[in-house]
Every structure is written in structure tokens, then in C-alpha cells.
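Okay, handing you the structure first.
A protein chain is absent from this complex, but the other protein chains hold their places.
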Amino acid sequence: MMKPYEIVETPIEIQKYADYVLHAGAGAVTVFTGNVREWTHGIRTLYLAYEAYIPMAEKKLAQIGAEMEDKWPGVKVAIVHRIGELHISDIAVLIAVSSSHRKAAYEANEYAIERIKEIVPIWKKEIWENGEEWIGAQKKYPEGNGSE
Amino acid sequence: MMKPYEIVETPIEIQKYADYVLHAGAGAVTVFTGNVREWTHGIRTLYLAYEAYIPMAEKKLAQIGAEMEDKWPGVKVAIVHRIGELHISDIAVLIAVSSSHRKAAYEANEYAIERIKEIVPIWKKEIWENGEEWIGAQKKYPEGNGSE
Amino acid sequence: MITVNYFARLRELTGKSEETIESDSMTVQKLLDWAEDTYPGFGKSTVHVAVNEEYALKEDIIQSGDVCAFIPPVSGG
Partner (left out) sequence: MITVNYFARLRELTGKSEETIESDSMTVQKLLDWAEDTYPGFGKSTVHVAVNEEYALKEDIIQSGDVCAFIPPVSGG
């Protein structure tokens, strides 16, 4: 079982989401995964700890999906983000998009990850050998419902 | 077993190629699949028949991979194209790209599909209820080795 | 009574995930001011407030029974 917009605590399987967005009218599917990488700015990551305000995060993922359907009519979307302790190469986020033609599938997919980083209440803590830190760029207070 | 640049006659499994490009330095993976869709310009496709000049096609896929590594240093790439009789929703082509950051993974992936459509000796025949046709846009004779 | 949730850095700073405030109504700005006064280092200028799982403006009114959340800079993806 899956929801098209969900926060999970277990490993993310690509196939499940690619299958979900596929349909007879789809000529293109793009799947993006954000994975935990070992080195960031010369510092070695041991693991990441993700936390979410789950019900609001799922609503915001669904909002992003609605924005995509509005901008690229006909796309079918699934977005999943994992929380908890994630290790090197684990998938933190997956975005699957299908469309009749490839251009929309690429554009809408990239739009989704940008929006996730802007409005979805999920937080990442990097844990290194000699310390840890919550990551997050400061932004000015949003006008309206988190849309820009 | 798989080769990173290959022509196959059996169904394409996404997971295999996503796994291949993943490594500890990869923070982003993009997977594109081109799927057989039922309707094109209002005409219903029954199935597609793909044919390739296999050894040259695999060389050209590898050339595209080399171009990608040159333009986006650090990307890791796999490209596979299926030939034979393909039915609705079957994957005809898959491109998997990993990179440390997402921008390169998106850009390099989209570059690959454009180049495939330009230089790889693969041909598609569309079979409809009342006819069939080899598809292919006419192009002027290439200068040099198929690069532009 | 207003319920407030803390996440990430703010959860660690306050040492709690959730608490309730005895108030019938207040603006989002007032809630941020209260948090800064109560928890030194809260950093209200970088924190957004969600009311009932939706981002709220500073002038929005929070009512008794609402569920609020302090949202420090997000870093999903």
C-alpha cells in the first residue's frame, strides 16, 4: 500500500512509485531520488536524521503535486520522503512524474524538489564524526500559504 | 549482468540501472524512462517494433555517456534501449544518471535523451489498427562523427 | 487553550515536542514573542508558525483549540 504523497520511516522502493504514475497515456516517466552522500563540503557524513511534521508535510507534498498538475496538465505525480536515521546511499526523497511527453516530466520533477526544499516541514540533521547540526537556510517570513 | 550502455530484447528493470549508478558520492539520481503510449496525435498505437544496428548503437550510447561525463564531471551513467515488439506502457529506453548534486543529474539526463534521438541507430515502427509506418525525422547529412 | 508543537532545533532547545498555552486567542506575532521570551535563543525571526497545519501570517489570530507548530528553516530533500 502507498499514498501518492507520503512520509515513510522505511526504505523507499523506486519501482513502486514508478509503477504508480505509469498509465496508458504516459510516454515519459522521470524519477528523482535524493540520496545520502558521504561527503559534503569536505566533511564526512556518518548519517542523517530526518524529522517531519508528518500530517502537514503530507499536505504540503500534495499541494506541490496540485501545483504541478496545474502548471503541467496531464502529469501524474507521486512524492515520498523518508524520516528517521538514514545512512550513506539511502533514498531520502523520491519524486516520480509521468506525462505524455518528456519535457513536462523533466520540468515538473525538478520543480517538485525545489518546492520541497521551500515549503515542506521536514528537517535534516547531519551527524559527523565530531559533531552534528540541524540544516536549514534562513528565510524571511512567508506571505500567504507558503507559496511564492 | 548488465552493461552500462546496452541494447536489450527483454523488459527493462528500473532498479537494476538505478543501483548501478548509485555510489557513496552520489546525492542525486535521475531515471528517465520512455514508455509506449497508446495515443499519438489522435491515432491509437497497437504496438511498436524497434530495430537497432546493435553494435553501433551500443557504441553511440557509450559515446553519449562520454559526452555527459565531459560536460558534467562526476556523473555516472547507464543507458539501455529495448528492441523488438513493445506494447503499451513498456519501457523502450531508460537513462539513469547519478551526480553529487541534483542539477547535473537532471541536465545530463535530458541531454542524453536528446542525443539518443539524434545519433543512435535505432528505428521505431508504429503499428496501428489500419496501417504502420517507420518513424524518423529527415536530417541533413552529418558533418563529422555524428556530433554537432 | 492553544497547543504548540516543536520540531528539530526547537524541540532540542525547548526540551519538549508539545505543550499547551492557556489563552483564548492571540496573534501569531504574540505567540512568537512569547516563545522568544520563554526560550532564550528561540530565534523567532527565522521561525514560521503553522496553525492547524497551514502556514499562518504574523497578523493571523490563533483561537483556543487551534494546533500550532513552530517551523524552523526546513531542509527536506
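Going in written order, the chains are labelled A, B and C, and every chain counts its residues from 1.
One rule holds for everything that comes next: a residue touches a chain if its C-beta (ideal position, glycine included) is under 8 Å from a C-beta of that chain, and two chains touch if they have at least 3 such contacts.
Computed from a predicted model, the values in this text were never measured in an experiment.
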Q: Name every shown chain in contact with the chain that has been left out of the document.
A: B
(Q) Please identify which residue in B:K3, B:K16 or B:K124 touches the non-displayed chain. (A) B:K124
Q | In chain B, positions touching the absent partner | A | 34, 50-53, 55-57, 59, 81, 92-93, 113, 116-125, 134-139, 141-146
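We adopt the following convention: only the chains that are shown with their structure count from here on.
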Q: Averaging each chain's C-alpha atoms to get its centre, pick out the one most distant from chain C.
A: B
Q: Could you tell me which chain's Cα centre is nearest to the average position of every protein Cα atom shown?
A: A
Q | Residues within chain C bordering two or more other chains | A | none
Q.
Please output the residue numbers of chain B that touch at least 2 other chains, ranges allowed.
A. none
